[in-house]
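The other protein chains are all here in position, but one chain of the complex has been omitted.
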Amino acid sequence: MYAVFVIFLPFIMAALLPPVHRLIGDRLIGWYVMAVPLILFAALVRLIPRIADGEIVSASYAWIPDAGIDLAVRIDGLGMIFALLITGVGTLVALYSIYYLSPRESLGHFYVYLLLFMGAMLGVVFSDNLMLLYTFWELTSISSFLLIAFWYHRKGSRYGAQKAMLITVMGGVSMLAGFLMLYFMTGTFSISEIIGMRESLSGAPLLIPAMVLILLGAFTKSVQFPFHIWLPDAMEAPTPVSAYLHSATMVKAGIYLVALFTPLFGGLESWFWSLSIAGIVTLLWGAFNAMKQNDLKALLAYSTISQLGLIMSLLGFGSVALSESAAGDPTAYAAAGFAAFFYLLNHSTFKGLLFMVVGIVDHEIGTRDIRRLGGLMSFMPVTFTFAVIGSFSMAGLPPFNGFLSKEMFFGAAVDVASGQPFAGGAEVLFPVVGWLASVFTFVYCTIIVYRTFLGPSQPEKIDRVPHEAPKGMLVAPGILAALVIVIFFFPNVVGKYVIGPAMSVMFPELSRQADLVPKIEAWHGFNLPLLMTFGVIALGLLLFITFRHWKKVYRVAPFRWTMDSIYRSMLGAGEAGSTILTDLYMTGRSRDYFAFIYLFFLVTVGGMLFLTGAFDPDFTRGPVGIFEISFVIIMAFAAIAMLFVRSRITATLLNGVLGYSVAIFFVFFRAPDLALTQTVIETVTTVLFLLCFHFLPEWKPEDSPLRTKVVNGIIAVGAGTLVTAFGLTVQGYDVYESISGYFEDSYKLAGGSNIVNAILGDFRAFDTMLEVVVLFIAGIGVYTLIALKPKKGGDDVEGK
Amino acid sequence: MEFHMIILVGILVTVAVYLLLSRNMIRIILGTAVLSHAVHLLLITMGGAGEGGVPLLRESDGPYADALPQALILTAIVISFATTAFLLVLAYRTYEESGSDNMNTIRRIDRE
């Protein structure tokens, strides 16, 4: 119950928001919203000791039980880390946005979306059912879509929102396919049950496809290369949203997913390589691109991409601990997993802080373009201090928490490189590339601080007089800045109470055998990671100073390539291609309509006739009278003549000949009623034809090109031949006595001596009644066609 | 004994389809008329045509021709008459509105 309450409180509060908003007004609504994450955060913090003891709080309610879909919720150590981020950062972001957003904005919408997101995100990390998780997963994409386009009158916002949604929903759908494969293999959607089947699943043929599909979901959400392209465009969202969704929480859902499935897939070689390579490439590409950005938010977006890559690669390194073939000590590899969580927490603090700093700059100065900024330190000393704390932590300098986690990353990368768990050889590159990316990170951290707050002031390029932000706006970043420092000094509290429980979820068996929580120390002697940090500072400073000189490389392929252009051209080509393709066959010509129908008839029915081996014409002939033969010949001639006559009147009369001949055949076939009806109907039809022609122009000879005529001829002859072949074949299959023997007793049954009439009037009277209805509707139709016409120059129609 | 009938139906279908593939509205409508003749002939042929006597109980003692297909054809004839009548009036109105009896020009020109 408790667990369900945690997820649904934000939704309930979102539903109540509009009336509350009306009641308390714009000034207080932000506080109402802030209360939600604050209450939840407090509730979760109270749970920490129990979770740290290995307890799992869970609840399950039936939703669609037969299909295995339940509202199953489970709070364990892994979900807890993420939930603390969601509620903790959530509180701070809500507080910050109270000061950030002007009351002129549609605050109601903003806060509803924000609460929806919060609930969805908590749902993702607490679901114990794959379908529930998927539901919340898509809901995070949707709320992100709405938040990105909060200022929907801007073109960039709309573009960014659509792009983010398309890419993340694509990942979501592929994740769903992966989930369904898991269900197919295990027969359950329960995550804990599936994880428990690790042993029996190994070697299942669908395991690797399922893994790939699930990873696609994780990679799109957690902006791994090449799916990272949506994040920079998502920066169109208001800055609190960027800080919250697009750096601290939603983009970490992919990380959560990978951690969640590590007990299942961890140890597979393909899992290790997928995560490590995707992570390392993303790390480098993100850092490299961050350096060239002029927009501070875009810079932070690329840095987020880069750091999510870093975390992803750490999870890859850590998964080796579950491999049987892993050389060396599994606990040593598991330390990489620990580093991943530690980095995840630290990243949320320093990146959240930096986003808020950039938000303040944007809010107070009116721009976040570093080409127009500079020298703000003296105007905004507090903000400047925050920027320094955040940037130095991100660059991996002491005394900030980023230093600790970066050192751990270097350590883990070196361990993998030296351990060569899968003997691939490429592991050696990991520490090298990681180190290079850290150098880039150092460079762009320096750019943030230097180009914004130091250097020459450029008042002519900004519209406003720079000044410090209002106090309220500084509270939230202040708390984050404090955390950045506090965690540096007391990392092991976090390690024991927050990360430890998550480690025992990710490595359930290993954690029973050994303590997976390493002691974090700021000072651990002169080892390789520390030397690497020195190298980062030295080379980083050098690159920063010479930045102007080597900036040109961004104009050289492959460095100027952006994955974004591929997305744009794919979308564009998709639309253009569809239009061309559709126009090609949707001609709107009736001739093409019929050609399609008869070609389909020839291909499928004709094909089936031969494929099934059914074609078996029955050429047996009974006695044929001379009258019959002559009428067959008459009809054949009349029909063929219709194709060649020049006058429509002649053609109509020939059609009449056909009709009357049909009546005569009905006589041959012992069907007097039919013959009578046919004669009457044919007469009326012919009169109608002639009447109608009175109003229509004389027909001209068909002037289609010869090629069309030949194709038409082939189709026509093909259709005729196929009908004949089909009919002859059916002749040979009189398997069953017809049911109509029954009707011969009609006299007794229905009191009629004419069997046909008995059938029409009694046995199948319903058909006859409906037939009358059809005639009737046609009559009304004819009447309305003539009487009801469009009004001249109006929308409506009018009767005569 | 239905061999010749089925061949005839094949010829009628050929003619009908060729007419349907025309441009001229009237040719197309005539095509539908020929097609319905072909179908009715096929229906009675398939129902074991010509075997047995007229299905009138007073006229003979049987065996009778299969009466069921006859009933079906009767329904089908009436329905196709209703459709044809509607189609003819529609053709007249279409010509009146668009001024053309060429089905290739009577199509979506405006690209929505």
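Every chain is named by a letter (A and B) in the order it is written, and numbering of its residues begins at 1.
The working rule: contacts are C-beta pairs under 8 Å (C-beta built on N, C-alpha and C of every residue); 3 or more make two chains touch, one makes a residue touch a chain.
Here is the rule we use: contacts and distances are computed from a predicted model.
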| item | value |
| --- | --- |
| Protein that the absent chain corresponds to, by UniProt name, given "ABC transporter permease", "FtsW/RodA/SpoVE family cell cycle protein", "Multisubunit sodium/proton antiporter, MrpD subunit (TC 2.A.63.1)" or "Tryptophan synthase alpha chain" | "Multisubunit sodium/proton antiporter, MrpD subunit (TC 2.A.63.1)" |
| Contact set of the excluded chain (shown chains only) | A, B |
| Candidates A:35, A:180, A:417 or A:485 - the one touching the absent chain | A:180 |
| Touch criterion as defined above, residue of A:492, A:738 or A:753 at the omitted chain | A:738 |
| Of A:24, A:553 or A:773, the one touching the omitted chain in the full complex | A:773 |
| Absent-chain interface as seen on chain A, which is shown | 62-67, 131, 134-135, 138-139, 142, 149, 152-153, 155, 158, 161-162, 165-166, 169-170, 173-174, 176-177, 180-181, 183-184, 209, 574-575, 577-579, 581-583, 585-586, 588, 590, 592-594, 596-597, 600-601, 604-605, 608-609, 611-614, 723, 726-727, 729-731, 733-740, 742-743, 749, 762-767, 770-771, 773-774, 777-778, 780-781, 784-785, 787-791, 795-799 |
| Positions on chain B where the hidden chain makes contact | 20, 25, 28, 32, 35-36, 38-39, 42-43, 45-48, 68-69, 72, 75-76, 79-80, 82-83, 86-87, 90-91, 93-94, 97-98, 103, 106-108, 112 |
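Convention: only the chains that are shown with their structure count from here on.
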| item | value |
| --- | --- |
| Touch list for chain B against partner chain A, complex | 1-15, 17-28, 30, 33-34, 37-38, 40-42, 44-50, 52-58, 62, 64-68, 70-71, 73-75, 77-79, 81-86, 88-93, 95-96, 101, 103-104, 107-108 |
| Of all residues in chain A, those that touch chain B in their complex | 587-591, 594-595, 598, 619-624, 628-629, 632, 635-636, 639-640, 642-643, 648, 651-652, 655, 658-659, 662, 665-666, 668-674, 677-678, 681, 684-685, 688-689, 692-693, 695-697, 699-700, 702, 704, 712-713, 715-717, 719-721, 723-724, 727-728, 730-731, 734, 738-740, 743-744, 746-747, 753-756, 759-760, 764, 767-768, 771, 774-775, 777-778, 781-782, 785-786 |
